[in-house]
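The following block contains the structure, expressed as structure tokens.
One protein chain is absent from this view; the other protein chains keep their places.
Each chain gets a letter, A, B and C, in the order it is written, and its residues are counted from 1.
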């Protein structure tokens, strides 16, 4: 099937109006050398029924988390997604709309984005937020380039405890901006603030820390805050987990200048890695705002004095400012940000805190149990939040494989990140019974 | 969780306004003898997450048609349901609305119902249709009582080849109206018109025939039409399969006065038997319209001369006419009728015919194959449409059980309807491969 | 009309459907189907985009409970939880043929049985049929059970008593079941007049149909006397479950000595009403009436649930299959979610909300019955009528303020009736807005009655001509 609405007769009528005999004539300007002389080698179209069968066949070749208990986190979190979110974003006025260029017919998207910005700002403790970025990694990267533009310095300090994928994205983006990166190593799952302190020099423009970090640990934020205070011109970028900010002190309180992160946990499903959304918030200072990339929605009034919303600060953007823009970002993750908005509204003051709290209590319950097992040790038990690092005398790959047979995904093998151990994540969705079963299976390995 | 929107503080504020101290006081008028003194013995409420888990557990105890190839029909048909239907009826303006009492805020439902009536009238060839009935069986029953009111006679002729469940519902309803039923037997899968003819007398008010009948066979409609012509006062009720009317001549052409049936096949899922919708159409005569039960939507104009839609002919209905109403029907199956409307619009002129045609070709393909098998015979091969009766020297229960092991539901065991054999149904969803597999499995039984 | 008809999007040859290619040989339809073959089918010829845009546009001309307050008294429009919609669409629960073997649907039967147990507990009835597909269908089923009961006792009782404040479905149902309807007037307090009842009741009485609280929202204090009077002549008392949400957790129809009743799953257990259906109207009965329930009846055997067809005294069937299963799933989900104490809280808040509205409106609008009321109450627009503005106008004016209107001109015992039921899912802010709008309209009536008489002003169509519609029926294109 196809999505052509005109009938053959209508096509003829239109060709007549245009003044050509056949539709092929409309393509006559394409030089013969490059004009395709055969059909595309793409399979013939199929009906909806066949499409759905094909999709179900593919799904049957997957093994989704619906069939397993998963302790995977590492940057993508399986929090509960209230059903009203999908109901609401499935309204076609939302999801079939374009970027709100005509504000009068886009007040729905615009107002929701204003709410999103407000709640992200509240969550991070920052003055302002933009209307979303592509994902956590690219948001972190754009935050670093933004920070470098503000500090006017090219040297960036990264900590080893940042998500490895984010570090790669940051460095990739940094290349275009000729940034120099200094990656500070750590002997444990958190950074030694002294190491940070001694590596900051006059050339250093940006410091990046993750909160909680890749290993689920809480960095010594108060000490880092002190260091930041001592270096006024240093731009302090914090990559935060927005769900956990329901319980954790806002990064603003530790002196963050820019706070970014992956917003997936806020009401977005796992979707094999995307679409997710990056969030970005910063201090409410003119210099910050001028350098902030991405769409921003503002409240204003119309000719009748009625309040309404528009895309604003567009002179920072590519379609106006072209090569002088703060970023090339055009499409962002508006619908995902809408999901995050509805999530934050639904969970609200109390619910978000409870998600974080339940995740905390459960993760600690599991960590204690695992730590008591003979061949296992939780190495960051002092400072983790809802994700922890398990070391074992046994082979991690083997552990994972054995548990898979029991329909348990044991966690993330840190091997991929160049470390040894298993990164185990627990959210509010995991029940005590799931955890007890996990521990039991680990025990008899 | 619950769906109470007021906070405790708000409840207090409201109690104060009312002038009572506690909410229990509002129930003070309930005599003590009947006032509950303990909590309801209903389990404590659960969260959405737990609810979904519970539902999935239950689903896992079922075996749905998603996991099987089904040749079940017998009044509920597994036709393909285009995905846009669920998308559109999930718009809350449709499904969270009440019966359109305030026409100004209900034009969506009303216009769609007008379209539904129009398309049902077109499909059946009748002058008018109502806005839906509860299901096929109750629609048939209401058609019979309506027909008796019009004919002013109590004797009703039913044919044996009508769906057994419909016959029971018809008789149940008939009791209240003191109807007498004469059920004509048949020696084959269709009625002998001569038997019908000889059983009609002066007292006979209603004749009911199913088209195609319960066994999937086409009655000799032209001959029945002649009989009807000879008995001008007899009200001829045809129970029809609306999907097959895409290819089959409209019942109107055989002299039907009232056409009813199960509308489920029109874009409604199987849903274990409901909600479905009954449809009802009749001749466009004043006496018919006055006796037609159920909601009817009409087009009219407003004070500005603009066209619009209202519930009309309400003086037939219970909320106006009370015990003199044509039926007690109040709630009908509006949302299911909307699904049928969207289905008919989507399939359209060509698509509905193709569904019927494909079902026909496929069913005949399968019937021929089965008929060639040693121990099987298709007994109505002369006159079936997309459902046929298989007789076998083997035990039907055993056949069904064996095929179930192969994830095939072989059909409907006519034992339940007091006959011997297997009623096999084929729709456009069944592929040649499915049928070949079925035949192969039958062969090696 | 604001949006043209779907057929007016037609263009010959345009299609919206997709089907796989036919994979078996085509037969000769002309020769095989001959006289049965249809010649013409004038259905729309439109594209998928046309269909999607058209019905999206139509939906925008509608108002649902997600659009705002829907205070239709006696109709009980409460919030419809989205999780229940999602649940009812799980293929393992929905993609089931009604004639699948019981073995293949044990999960669903367990849910239905669970629902039966909860309904029985909530109502203090002993056995439940889920077969009726709507409230009125449940009424009909109940009255057929009454009929069958007397038939089994060889009694030929002819009358059913219905209070004058009853829903129209009650008398219509009694009639459909073959009974004469005897209407009895309410007393001044808006309750059943015991003297009138005693007078109406005799050995020809088959049943009394009653809802409690009644349609005025007033609880029949003498309910035990009422049921006693009816029972004394050997007649049955039927409970119309429309108002269950006013007493759940506080009282049970069974304890009031009702013999049988129906439930409205959408009114009490939040299933969507779909612009007029589907509904679901289970019937609960006391043990002695259980033999007459429709077949099949869901039972729990030793190790599985099954449909019992062996019911010789059954009224047989009122529905082709088992009733509106999809609706039952949603009601079950609701009860599971809310739970026992939640149901009671629900009742409390439905009653609290109604009483709050009443307290705030009773000064401005006439309150014909001063009696305490529960989940709904009835005002009269008679004071406003004196200014030449009728209740219909007030209702239409409400639409201008983006709020749905209450039920009007019902119950019949109140002139210019305005019957209001907010339900428990509205909060004080929404109620306050509704009150303020009604008070504003009342002011408008004093200051500029024409403004209200010409309402609505802001809707896509305004005061459609119903007389014309009925006189010259235009029922199809």
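The working rule: contacts are C-beta pairs under 8 Å (C-beta built on N, C-alpha and C of every residue); 3 or more make two chains touch, one makes a residue touch a chain.
In this text the structure is predicted, and so the values were computed from the model without any measurement.
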- [ ] Considering the entire complex, write down the shown chains that touch the omitted one.
- [x] A, B, C
Task: Hidden partner chain, touching residue among B:20, B:36 or B:49 - done: B:49
Open item on the list: Which candidate, A:196, A:297 or A:424, sits in contact with the chain we can't see?
Closed with: A:297
Open item on the list: If the hidden chain were put back, which residues of chain B would touch it?
Closed with: 1, 3, 5, 7-10, 46-50, 82-84, 86-87, 92
Task: Touching residues (missing chain, whole complex) on chain C - done: 9, 11, 14, 18, 47-50, 52-53, 56-57, 60, 66-68, 79, 81-82, 337, 425-429
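Just so it is clear, only the chains that are shown with their structure count from here on.
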Open item on the list: Per the definition at the top, count C-beta pairs in contact and tell me whether B-C or A-C has more.
Closed with: B-C
Task: From chain C, the most remote chain by mean C-alpha position - done: A
Task: Whole-Å separation of chain centres (CA-atom averages), chain A against chain C - done: 46
Task: Junction residues of chain C - those touching two or more other chains - done: 14, 18-20, 48, 52, 56, 83, 85-86
Open item on the list: Residues of chain B that contact two or more other chains, please.
Closed with: 48, 52, 56, 66, 80, 82, 87, 90-92
